[in-house]
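In what follows, a structure is listed as structure tokens, so that the remarks can point back to it.
Left out: one protein chain. Kept in place: all the others.
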Amino acid sequence: MVLKKGDYVVLFAEGKRHLIKIKEGYFHTHKDFIELTELEGKNYGEKIQGKRGCDFYILKPTIYDFLLKVERKTQILYPKDIGLILLKLEVGEGKRILECGCGSGALTCALAYFVGEKGKVFSYEREEAFIKLAQKNLSRLELQERVLFHHQEVRDSFEEEEVDGIFLDVKEPWELLPASHKALKGGHPLGILVPTTNQVSLVLRTMQELPFVDVEVWEILMRPYKINPERLRPEDLMIAHTGYLIFAKKVFSL
Amino acid sequence: MVLKKGDYVVLFAEGKRHLIKIKEGYFHTHKDFIELTELEGKNYGEKIQGKRGCDFYILKPTIYDFLLKVERKTQILYPKDIGLILLKLEVGEGKRILECGCGSGALTCALAYFVGEKGKVFSYEREEAFIKLAQKNLSRLELQERVLFHHQEVRDSFEEEEVDGIFLDVKEPWELLPASHKALKGGHPLGILVPTTNQVSLVLRTMQELPFVDVEVWEILMRPYKINPERLRPEDLMIAHTGYLIFAKKVFSL
Amino acid sequence: MVLKKGDYVVLFAEGKRHLIKIKEGYFHTHKDFIELTELEGKNYGEKIQGKRGCDFYILKPTIYDFLLKVERKTQILYPKDIGLILLKLEVGEGKRILECGCGSGALTCALAYFVGEKGKVFSYEREEAFIKLAQKNLSRLELQERVLFHHQEVRDSFEEEEVDGIFLDVKEPWELLPASHKALKGGHPLGILVPTTNQVSLVLRTMQELPFVDVEVWEILMRPYKINPERLRPEDLMIAHTGYLIFAKKVFSL
Partner (left out) sequence: MVLKKGDYVVLFAEGKRHLIKIKEGYFHTHKDFIELTELEGKNYGEKIQGKRGCDFYILKPTIYDFLLKVERKTQILYPKDIGLILLKLEVGEGKRILECGCGSGALTCALAYFVGEKGKVFSYEREEAFIKLAQKNLSRLELQERVLFHHQEVRDSFEEEEVDGIFLDVKEPWELLPASHKALKGGHPLGILVPTTNQVSLVLRTMQELPFVDVEVWEILMRPYKINPERLRPEDLMIAHTGYLIFAKKVFSL
């Protein structure tokens, strides 16, 4: 693929990834810099040399790279959690997935990517600024068309019915359990992320009264290693917590 | 969706999931049983009562359920690892993904599911028995068509070129790094799973000599919680280890 | 040290540790057995051969071995947690430590061992059967004299004053915070173990109203590795949870 103005690339330089759009101007690292227009006409996998001699490798930006680099005004969902959500909610080709609380849109981007061309994401968010930010992040991936935003605070029900999966990333998800139940297809999955144990307890307590079964709570830890083959060991620090993931499936009655 | 003979469902009974195909015969749990033909004509989300009064909830089997329940003769890849692989290798609609070492076919199923109708998976395996098992597991998901198996031991090269991503799940993945480099598109990702630290070191050491950059090593831990809201706490036991995940991207020269 | 009847040894055979008292009779493993009186006159570090040819290594039983092998009727505290408690409560020579809830006496044994000859442990327990069990476990270590048991349910206060440290291992530790405050020396540490997050919240909420500062909550994970040098990797399973450790220090007023 020959790169042209407007394309995104990952520049890998001095051991770090940088997600960059090709346009007029310069890109600077600590030690070196390049002119971005030099990227035009190159291919993924090539390298260009900085003005001071450092190597800048041109890599295909994956969905993983886009997720880590979303422009953010909120805490975002991380790949370690998104990966499990994709599997538990079966976010595949053609699926209609509803999310409430798009925040900066990291999960929105992942959902939109994995539902494919024929799928659809319905995203509810009460803060207009977050919708705009999520749209901006989606536009980098050219996925805006796959997402229908609802700028509203949900109380009793969502507008959609018979969706294939729902994910809630809001402060009080227990209040949205009846609406989620209404919108879901029978036997289909609901997912929730909350950062605190108090919220997990509240969700579980509310869920017990409603027709949801197959309830699970997980936390996922992702531990990085230094890549020296002769001195293999984990990094000194790791992320200790993002949130607890709760999953359940809707049934018609208990 | 009205269920008919040949369909798969998850039966949720006595706190456990069972992946079942609808056919003649019975399904037994510890305490109760049902006649499977009773499932015909039902919908996901409904329940039927066992002969001794227990509830059997009929749930949509997700890709997550299929992955956990693959028929296996080998160690399989688990959802915690597969989720990250999907993101790092960008296993989306239309992608051409190559794997070497299909084992029982858990990852093969996930790859085939997520590349979608227009995508393709190329799977190399030297044990014929494993290919047959993987095909059986794929057939439950009706995904056989998306996978091209190569029954061969790879040495110097794969048959495909310009693939979008490669995953190696073999004993000596360092021997396949040159072949993987050849088969990958420039700037595109390679993933590897190995169970031991010695293998991680060997992969990293070999990789240093080859044009791969953006190398990462991760391990993922998935910790389950008991779902009692008044006594929230992790389960007593968890899986301590499946393997180390190594990722890198191909460049044309270092 | 020449072993004699009544002494404890660890027999290490077929990859496992067995804590054994030397007396008349036999000791059986899966594959082999020995006559225990054969141990008399031997020294730690020697081995004897089983009747079927297996090696039985005679090892010094450490406090770690005794803690793992306490006879138990309850969940016990594990070394991973006890190790931190020893440091946070400064359970050293000559200290006067109070515990409430001795259970099977694992922590009681550790406290009694580490306070030394001049130290003292005060142990409150409402179940007489547990006191007897704890005493039995202490007697293996010949540490009964260092522990004063109170068979009573504590409400308003402990009998002791000016103790150097307190550990609570009871269902509702928040009810004992005022009594603990009364019994502790100024500026000295309190420790608590609870298995659920709900209990952690209740302890923290109660503590906020009382003159305790320097509050910390920890959980400790201990991950075992297989010991094959050519295939180094963690074991498949690990203990995912024992409890949350809460620590604080008493001040006279907030």
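Order of writing sets the chain letters: A, B and C. Residues in each chain are counted from 1.
Methods note: contacts are C-beta pairs under 8 Å (C-beta built on N, C-alpha and C of every residue); 3 or more make two chains touch, one makes a residue touch a chain.
It should be emphasised that the depicted structure is a prediction, and the values quoted were computed from it without experimental measurement.
The complex has one chain that is not drawn here; which of the drawn chains does it touch?
Looking at the complete complex, the unshown chain comes into contact with A, B, C.
In the full complex, which of A:Ser123, A:Ser180 or A:Thr197 touches the chain missing from this view?
Hidden-chain contact among the options goes to A:Thr197.
Of C:Ala110, C:Leu133 or C:Ala179, which residue touches the hidden chain?
Hidden-chain contact among the options goes to C:Ala110.
Need a quick check: the contact residues on chain C for the chain that isn't drawn.
9-10, 12, 17, 43-47, 55, 57-60, 62-64, 67, 79-80, 82-90, 92-93, 110, 113-114, 116-117, 185-189, 197, 200-205, 208, 213-230, 232, 244, 249-254
Need a quick check: the contact residues on chain A for the chain that isn't drawn.
Against the missing chain, chain A presents residues 195-198, 223-224, 230-241.
State which residues belonging to chain B touch the missing partner chain.
Considering the whole complex, chain B reaches the absent chain at 197-198, 200-201.
Note that only the chains that are shown with their structure count from here on.
Would you mind pulling out the distance in Å between where the CA atoms of chain A average out and where those of chain B do?
For chain A versus chain B, the centre distance works out to 21 Å.
Just give me the whole-number Å value for how far the CA centre of chain B lies from that of chain C.
From the centre of chain B to the centre of chain C is 42 Å.
Return the residues of chain A touching two or more other chains; collapse runs of consecutive numbers into ranges.
Residue numbers touching two or more other chains: 197, 200-201.
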